[in-house]
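Worksheet: the structure to be examined is printed underneath.
Some chains omitted; the rest stay in position.
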Amino acid sequence: MSSKAFAIVAGVGPGTGAAVARKFAASYPVVLMARNPDNYESLVKEINGNGGKAIGISTDVADASSITSAFGKIEKEFGGAGCAAAIFNASGRFVRKPLLDLTEEEFTAGFDVSCKGAFLFSQATLPLLLKSTDSGKYPPTLIFTGATASLKGSAMMSSFATGKFAMRALAQSIAREFAPKGIHVAHAVIDGVIDIPRTKDWLKDMPPEAKISAEAIADSYWYLHTQPKTTFTNELDIRPMLEKW
Amino acid sequence: MSSKAFAIVAGVGPGTGAAVARKFAASYPVVLMARNPDNYESLVKEINGNGGKAIGISTDVADASSITSAFGKIEKEFGGAGCAAAIFNASGRFVRKPLLDLTEEEFTAGFDVSCKGAFLFSQATLPLLLKSTDSGKYPPTLIFTGATASLKGSAMMSSFATGKFAMRALAQSIAREFAPKGIHVAHAVIDGVIDIPRTKDWLKDMPPEAKISAEAIADSYWYLHTQPKTTFTNELDIRPMLEKW
Amino acid sequence: MSSKAFAIVAGVGPGTGAAVARKFAASYPVVLMARNPDNYESLVKEINGNGGKAIGISTDVADASSITSAFGKIEKEFGGAGCAAAIFNASGRFVRKPLLDLTEEEFTAGFDVSCKGAFLFSQATLPLLLKSTDSGKYPPTLIFTGATASLKGSAMMSSFATGKFAMRALAQSIAREFAPKGIHVAHAVIDGVIDIPRTKDWLKDMPPEAKISAEAIADSYWYLHTQPKTTFTNELDIRPMLEKW
């Protein structure tokens, strides 16, 4: 394990993914994945410019061959190194529609990214995480970003909620199989609006404490990563102080 | 609504599906769906021979064109009639494997039937159920068969559990959208081994109260169907008296 | 077991308790318990006048000596007979207040009836239910009436919710201990406004399907009672079709 362990963040955009990448980049080389390179290019530059190390890989997590190709590049770049932390933060297209108006493709869009993508990503990262169980300051960590819809299937939200419920099942199943091997698997239920450019105009009449800070989510993920083998959190919820629940 | 409302049972085999079909056939003409006609043919004969009415349709619920074809046949057979009750009892191939040994196809097998199939079936039945909201003795009812794995993602069970968690999200989402329109949507968490031919040798050293009776599940589904608009049960669990939980 | 098994309903008022009592009185002699005899006297007359058998016992379920005295009367009346069904439907004073305004007595009012009362009632009825495990058409049944607050601790509702959460824990614990002995223990989550005289003016602008029918709750409890040993439901929810959840 001479090479330095790295971290992978799948689903890097201007919000949680970027904040998580910045946070983990302070300690590890980071691999940033997004379908559209626009989502990670300036961040890769920023991290490399600040003395960190980052590479970006255009990846469609819902596509096995894209995942294979991405992890081939990782192998080339970090050959032999283990993975210290892998964060699955990808979300598919968000569809909100009456059930009878959904196409099959719209309905399965939630599962394809949130669950099949999470599965493909996990299959690719778990062998790299297993390499790091005895090295590294912290237990290797696999984190999934969930949502309110991980626990509640609301009307018009069947595409999103089926994907998020299924991802939670996957996270539990992986935790029960891999925690005894030393891998920390966690699932975060993000319950509220995240404060990112896309949501700038949401909840406009409310104070800032009505939205979740992406940086604070990143701090939470980092905290999860630092938990020792004796004290794994599998699930935590996160919401702003003004959220109704 | 001159024609008589009918019931549909998807996922008819020698266990729950057959018991449910017999139960509902006492009150309604029934449509039995299974991929393999072997699973319903003798039951169709039995019901028709007993003074009931049944038709069987070979259907792959996970395949949109197969669903379309099946509901075309239903339209021909019961044209104009509404649906009084639709029970989704189909399950895909059961795969129990370490996560790293699963193929993508094995992993998605759970979702394909339990959730995508449930979605396609629901899209086809809901318009027929909506036709029956003001006629009929009981509110039109859509029931999904869940499992222990609807609530817990166990190790090695990611394929099955992701499908069942996702089906539960779907059931909730449909309930929240369609209950206000008068449709009763319910999800049953079957927690234990059902006493069917395939499980004859399971729990052999235990008394009969260690397994769930398929007939009693059918009674439960019938009871759910009889609940009035003021008193819908969305979820109930079912387990034998000797089950550990 | 020559004497006929009876049923007990604790918490008889003008709503669920009375409906449950009427339903079970069609099959069993019934014991009606309430603190205030006004709550059961006319119902006792009604049942006895209709060819059934009912006795009323003024009981404070939260007071051990009152429970002891009540079950002494039952022993005198039904000496030797087992109990076929016991329904705990009592609720304490409902207090809705900011946490800092609650007296200790107001806070514990929820637990005192909903949980301590349920415990005292269960300790007194379980030996009588155990007497009926091998006789009787249906497994002896112990049912607890829960509420939305059994699953969610809302603001200002700490007294009620702590009692209802605790009752649910009790119901689960008793189920896990006594189901293997043949007793069916169930917990109903009543999620919505029940249509009783006290709530006549609530939801006035809504159609009748906005409230739960007490008679339909009674039908649900009876259905639970009829489930065989192979097929126990431990928990079900109940809400009207127009309820938001």
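Going in written order, the chains are labelled A, B and C, and every chain counts its residues from 1.
In this section, a residue touches a chain if its C-beta (ideal position, glycine included) is under 8 Å from a C-beta of that chain, and two chains touch if they have at least 3 such contacts.
Small disclaimer: the values here were computed from a predicted structure and weren't measured.
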Copy number for the full complex, please, knowing 3 are shown in place. 4
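Throughout what follows, only the chains that are shown with their structure count from here on.
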Going by the touch rule set out above, what shape does the chain contact graph take here: line, ring, star, complete or other? line
Geometric centre: closest chain by C-alpha means: B
To bring subunit A onto subunit B by a C-alpha fit, how many degrees must it turn, rounded to the nearest 5? 180
Using mean CA coordinates as chain centres, what's the subunit B-subunit C distance in Å? 32
Separation of mean Cα positions, subunit B and subunit A [Å, integer]: 34
At what distance in angstrom does the C-alpha mean of subunit C lie from that of subunit A? 46
Multi-partner residues of subunit A (each touching 2 or more other chains): none
Within the complex, which stretch of subunit B touches subunit C? 139, 176, 179-180, 182, 184, 195, 208-209, 211-213, 216-217, 219-220, 223, 226-243, 245
Subunit A partner contacts - residues on subunit B that touch it in the complex: 64, 98-100, 102, 104, 107-108, 111, 115-116, 119-120, 122-123, 126-127, 149, 152-158, 161-174, 176-178
